[in-house]
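Working notes, beginning with the structure itself.
Every protein chain except one is present and positioned as in the full complex.
Going in written order, the chains are labelled A and B, and every chain counts its residues from 1.
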Amino acid sequence: MLRSIVPNVVYEPPKKFKIGYPDDFSEGITFLSKHRLFVIREGNTFWTISAVCTHLGCTVNLVTFPKPKKVKVGKKEFTEQWEFHCPCHGSKFYGEGTPFAGPAPRPLPYYPLDIAPDGQLIVDTSREVKSDFRFVLNV
Amino acid sequence: MEKLSEWWKKLTWTFAPSSKVEATKAVTKNFILHWFPARVTYRSMSWSYSWWLGTVSFSLFLILTITGIILMFLYIPSVERAYWTIKDLQHAVSFGWFLRNMHRWAAHLMVFFVTLHMVRVFFTGAFKNGGNPDANRPVNWAVGMFLLVFTLLLSYTGYLLPWDQLALWAITIGANIAKSVPVMGSYLHFLLAGGTRIDQNTLIRFYALHVIVLPALLLVLVSYHMWRVRKDGGLAVSEQYKMQAKKEGKRLVPDDYTTFAIPALIRRAFLVFLISLGAVMLLSIISNAPLEEPADPSWTPNPAKAPWYFLWLQELLAITTIRTPWFTINGGFVGGVVIPGILFLWGLIVPFIDKSPNEATGVWFHPSRRLQNWTFGIIMLILAFLTIFAMYFRGPSWNIYWPWAWPPIPHLF
Partner (left out) sequence: MADNKKPANVFEDKYWKDSILIYIVGIILAVFTGIVIYRTANPEWKKYQREFVKIAEKKIGKEKVAKIDLGIRQIWNKELMGPNTADRCVTCHLGVDVPGLEGDDVPVVFRTHPNPNGLLDKHPLNKFGCTVCHGGLPNALTVKEAHAEHGVRWLYPTYTREMQKKYKFEEDRLVMLQINCNQCHRFDKDVPGMDYINLAKDLVVEKNCQSCHIIDGYGGNIGPNLTYEGDKSHEMFDIHAPYYVIKDGKPVESGHTIAEEMKRRGLPYSVFSWHILHFEEPRSITPTSTMPNHGFNKDEILALTMLVMSWKKVNIPSRYLSNPGKYQMLRLMEEGRIKPQKIEYVSLASTSPETAAETTAGQAETAEEFQVEETAMKEAAESSGGNADLAAKGKELFGTRGCTACHTVGGGRLVGPDLKGVAERRDKQWIIHMILNPDSMIQNDPVAKQLFQEYNVPMPNQGVTPEEAEAIYEYLKSASK
């Protein structure tokens, strides 16, 4: 009888959803507050990073730098124009998602992007992809 | 004159038994009174021994139940309506402000006093049997530990109901602590949240837990807890009489060391209840229960702090992420599950590993229990320190600031 309180159906929005046309996104990083998602554009290359902190689920804040910063992640070095700071317990993530301060254990997940038949970008938050995932528009 | 003294007697009527026989029989004459023993020892009546903390805790539970039942008529557990029903309670419901304040203050005080009660019982070694072959106080201590957890859970499920920002993010974090448990984590999260997101299903689950499941469990355990006290022959300090008598080779006569529970015990218990009620009323009059903005998942309040009795936990899970070159363990698991779990388990077995002599039963800071008392006291102090640190020294973004130097957070206007 207790099995009855394990939900079989839920009323929730779908995990795969459209986020707008590629041309609607300015160069750089955009925050979609409704979906708790960051979309980054570099020319015709797009990728998304989740804004949900991997420690305990708060929404991280975007912190941008006027001058790009050089950081080292593992063996790779790269320059970043922004970071993510979580207000709840002080976790801090590099622009590419790796945590470098605070209690967050894992990097911010990336979600795959694709183009829907009507031309809009579509994100699939039901599965994660590696941090080198990039979606390139066929123009 | 005769008439006057007659009236005076009628007005100042009080149930004072007129004879010992009447006092003894009283416990059988009344449903509520049968809860009490016929006699009670002088030492257990002492204010300074127990501080009557258990009675205070139960009084607060009664206040919570009564205010809670009334509040059930006035609160709607729907994500669209919950916040507004609380707002109406604050403003438009007669005595609504008072009911809500009473409920909240009683809840905070209950957490505080059950903790103090636990501390008292530990420091007086009152979980020991003191040589009484019929007693099983260690079991009662274990029951008490569960009661503490249930009290905390009741508080937790309670402050989720207004569905304001504090509620939403507290649930998000709590559910994610459950998620951090290896293997079962995602399933636990799914069960708690009633889905994959914190939404209406979550609210109704916590509502059901808060208004019936947890109170019923608590009531059953409290009843057992008090029944056990009676079965064990009263408070632990009562064992001292027998030990003393044995040492002095005397015989124990009831009148020497006990008095009648009716009226002594019930009167003092009633007094304690009134004082508790007075304290809750005073606090409710001078301080209002807070309410944050309506729940909004797109932004997290900064800083986002748990109520004081969970601040030690919040501080722990922010600082206990373990990073090694091979793996990382989420602080949510270490500080949120492992450390509290260890504390709880240690708390459960404490009476079974306490090897102090019977003489230490029911005595404050008995020298034979120095090690135990110091250990326990230091753990409590560490938790208190973490609480105070997280309360005053953690500011926006959980950074460390002096309490008077927190940087401002902008409003919209």
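By definition in this document, a residue touches a chain if its C-beta (ideal position, glycine included) is under 8 Å from a C-beta of that chain, and two chains touch if they have at least 3 such contacts.
What you see is a predicted model, and the numbers here were worked out from it, not measured in a lab.
Among B:Leu252, B:Leu282 or B:Ile322, the one in contact with the hidden chain is B:Leu282. Residue in contact with the omitted chain (choice from B:Lys10, B:Lys247, B:Lys355 or B:His411): B:His411.
Where subunit A meets the omitted chain, the residues involved are 18, 20-21, 23-27, 30-31, 33, 41, 59, 61-64, 66-67, 87, 116, 118-120. As for the chain not pictured, it touches subunit B at residues 14, 16-23, 45, 80-81, 83-85, 87-88, 90-92, 94-95, 97-98, 164-165, 259-260, 263-264, 267-268, 270-271, 274-275, 277-278, 281-282, 284-285, 290-293, 296, 298-300, 302, 407-413.
As a convention for this text, only the chains that are shown with their structure count from here on.
Across the complex, subunit A meets subunit B through its residues 5-7, 10-12, 33-34, 36, 54-59, 61, 85-90, 102-106. In the complex of the two chains, the subunit B residues touching subunit A come out as 169, 172-173, 175-177, 190-191, 194-197, 199-201, 205, 297-304, 314, 317-321, 323, 328-332, 396-399.
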